[in-house]
Structure formats: structure tokens, C-alpha cells
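Only a part of the assembly is drawn; its chains keep their places, and the rest are absent.
We just call them A and B in the order they show up, numbering each chain from 1.
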Amino acid sequence: SVQKTDYSINTSSLLIAAFKVFQQELDTKHDKYERLVKLSRDITIESKRTIFLLHRVTSVPNVEEVLNEADVKLDAVRQKVGQIAEELRGEDLYQFHKAFTSGVQEYVEAVSFHHFIKHRTLISLEEINARLVFMRHEKMDTKVGAEVLWPGTCVLTFQVTHTDYLLGVADLTGELMRMCISSVGNGDMDTPFELSNFLREIHDGFSYIGNTGPYEVSKKLHTLRQSLSKVEDACYTLKVRGSEIPKHMLADVFSSRTALMDQDEGVP
Amino acid sequence: MSVTEMFSYIQGFLSADQDIREDIRKVVQVLEQTAREILTVLQSVHQPTGFKDIPSKCLKARELFCTVQAQIADLKTKFPVEQYYRFHEHWRFVLQRLTFLAAFVVYLESESLVTREEVTNILGTEVDREKGFHLDIEDYLAGILIMASELSRLAVNSVTAGDYGRPLRISNFINELDSGFRLLNLKNDPLRKRYDGLKYDVKKIEEVVYDLSIRGLAKEQEAEGDK
């Protein structure tokens, strides 16, 4: 067979030399992308587990304990976010955004759920970002993009984007809905109304933003509306059921029920 | 081996695979039929008149579970024992239904949660995966959750039938179940969705108990409910 002379062996070629540089540049980028994807998956899993843990607050007496345990878990997640920040040192965050956006959204969901349970307010983007500041000891020379505090130490930050924040909060509403239904199931008469108001505020916020936000947000609006309607229905049920008995009698009813169940406790 | 031989060999494998699946499908269809029969037996407990002879219905269901055991024994012969998960999708659904039915029978009999071991005894599967045809943990959990939803219905209908003690006992049972599930880290999968449904069952039963409480109907049967 007739084979053409090869050009790639012409190692002196400027063109080939240039492409060898390109090869390295591309491989480096892809490798970084892969590492970020893996970090993102880890963050997703741990955040989800934190959310599961937090749902226990509706059934345990010691809420603080759960919150602390969750905070420890979240600290571990933040360490992973720190690793992302490390990877992004001196890079353009948006260049690799697709690799870790889903993990970050899940973290926002977890941390805002934690915050809501503790403070009954919506965590702000600033508050989230304030906890994503990492101290690093530099073994080698200081790199670009990291602020030098004193020799050998620097501060790394990670900035959650507005869109990731919004998407995380949109998912939060699903967890709030679950918490609301659980509260009703546990005989809690106040939390559902509180959650309903909070969820309604978030819903109104999202409908104020409407379709000016990113496409992914609009996609989640339907689920959000369903969650709200489930919560409103739950509050409605509490109200109509409660309407059958004068308000001042409720306390009696419940104290007797609690007593009733204390007796039952030994039964598996 | 030539390309043609290679593809003939693969085609042989694929045919065998399809035959296995066909065999499995047939047994599973029969199993589904038996499951529907057990369901029909147990459904009648929701009728006002059904509350009286729960024990006899349980016995009848137990008998049908012998048929199930035979059918599952048949199913086991249809595929290589170590390839359970290769064909899992075929029987996943019916095993969940059967677990639900077993759990429901056990609950009706003793008001306790069936263990995974008990289910495997009732259905005639293995306990350990290594030993062969077993019950996947997620299928076991799914079956339990189907039962939870049946119990919320039972709570409602037991009030209609005038049994005011049962709802409170169901409530205690289901609350403990809920606490158990809260310990699990579920993925965003069908099981998670089913578990979300459990919250509604808990809520529904809570409402029944509330209705009984404000009318003072729960108290009289308290002693009875303690059993």
C-alpha cells in the first residue's frame, strides 16, 4: 500500500510543537473538570444526607442535637467546597461551572434548610458565601488569585452564583413541604402555619421574578406551586378540623392525649 | 473466530436470554394473579362487617401464601441463581406487592412490623443474597410503605365500623415506622417518593385520632387498645 510520508515525526515542526502545547492545555483542563465533577457528586450525596438528618427535627425532642450533628456534616461538605475553590484558584469560575453546579445547589438546599430550622428565616446569599472562606497553608510559592495574609498562609473564597442560590432555594421548598406534612402528622399545630407563610413568601418571590430568571428556575416553578398547594391544603385541614371544637378546649384535649400516649410508650 | 461466528454466538446468547425472560414473565404473571387473590381476601377487612373475622381472613391469606411459595420456588428454577439482579425488574413489582400483603397479614395478626426474615419465610425466598433468590432491601421497604398507606385507610374504616381503639394503635405503630424511615438516607428514587407518601399517611391517621379525641371517643377503648 502507498503510505504517505509522515509529518508528525518531524519533531522540529513549529506546528507540531504548538499542538503539543495545546494537547497539554486541553488535557489539564479536562482533568480538572473531571476532578470537579467528582467533588460535586460527593457534595451532593453528603448534602442530601444532611437534609435527611434535619428532617428528624420534627420527631425528636432535642432539636439542638440534630442541628449540631447537621452542622458537623455541613462542615465536611464545606471542606469539599474548599477543594473546589482550590481547583478554581486563578481560574475563571464560569469555565468549569457546569462541573459542580449541581453539587453547589444541593449544598445551598441543605444549608438553607438548616438555617430555616434554626432561625425561621431565609438564609441570604451573603451569609452562605461568608462561610465559604478557607485558610490555606502554602507549601510552595503563592499563586495568583489568592490573597496573601502572611507568608505561608492565604485565604481562599468560593462564591455561590445567584442562579445556584435561586435553584437551591427552589429545591428547599420541597423539603419545607415535607417538613410541613410531617409536623401535622406529629400533632404540631403551629409549624404548619409558619411554614405555609414562609413558603408563600418564597412562592411570591419566585413569581415576582417570573421568567426573567434562568430557564432552570422557570422549570422548577411548577413543583414549587404544587408544594405550596400541599402546604395550604394541610393548613386548611388543620383549620376545618380545629373548627369543630372551641379554641379554649384544645389545650385540654391535647394534654390528655399526650398523657394517653405516654402510657403507650412501652409498646413497640 | 470469524465475525459471523462471533455474532452467531452472541445471537445464541441473546435468544437464551429472551427465553429466560419469557419464562420469568409467565411465572410472574401467575404470581400477580395469586397476589390479587390475597388482596381480595384482605381488602374485605375494610368493610364494616369485615372487622369481625380478621383472624379467619388471615388464615385464608396464609393458605394462599403457600401457593406463592410454590410459585416462587418455580421462579427460582428459571434463571442462574447468581444473576438475580440481571432480571430483577421482572419480579421487583410483584415482590413489593407480596411483601405488602405479608406485612399486612402479620400486622392484622399481631399488630407488629414484619421483619425481613419473616417475609422471606412467608414468601419462601432466601434471607441472604449469597444464598440465592432473596428479597431486596429496597423492595422490602417499599412493601412496608404500601402497607402503611393501607393502614391509614384501615384507621378511617375502623371508625366507620365503630372500632375506636384501633386508630390510636395504628397511629403509634405508624409513628414508630416513620421514626425508622427517618434514619435512612434515600436517593431520589421511587422509594423516596413512596416514603414521602408515608408523611401523608401519618397525617391522615393523626387526623382520625384527633377526631376521636375531641369527641372523647378514644378514651373508652384505651385499655383495649393497649394490647
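We take it that a residue touches a chain if its C-beta (ideal position, glycine included) is under 8 Å from a C-beta of that chain, and two chains touch if they have at least 3 such contacts.
For clarity, every value in this text was computed on a predicted model and none was experimentally measured.
**Q** Would you mind giving the copy number of each chain kind in the full assembly?
**A** Here the complete complex works out to A x2, B x6.
Keep this in mind: only the chains that are shown with their structure count from here on.
**Q** Using the average of all C-alpha atoms in each chain as its centre, how far is it in Å between chain A and chain B?
**A** One centre to the other, that is 34 Å.
**Q** So in the complex, which bits of chain A are touching chain B?
**A** Residues 48-49, 52, 55-56, 59, 178, 181-182, 184-187, 234, 237, 241, 244-245, 249, 253-254, 256-257, 260-261, 263-264, 267-268 of chain A touch chain B in their complex.
**Q** Which of the residues in chain B end up touching chain A in this complex?
**A** Answer in residue numbers: 112, 168, 172, 175-176, 178-179, 182, 184-188, 196, 199-200, 202-203, 205-207, 209-211, 213-214, 218-219, 222, 226.
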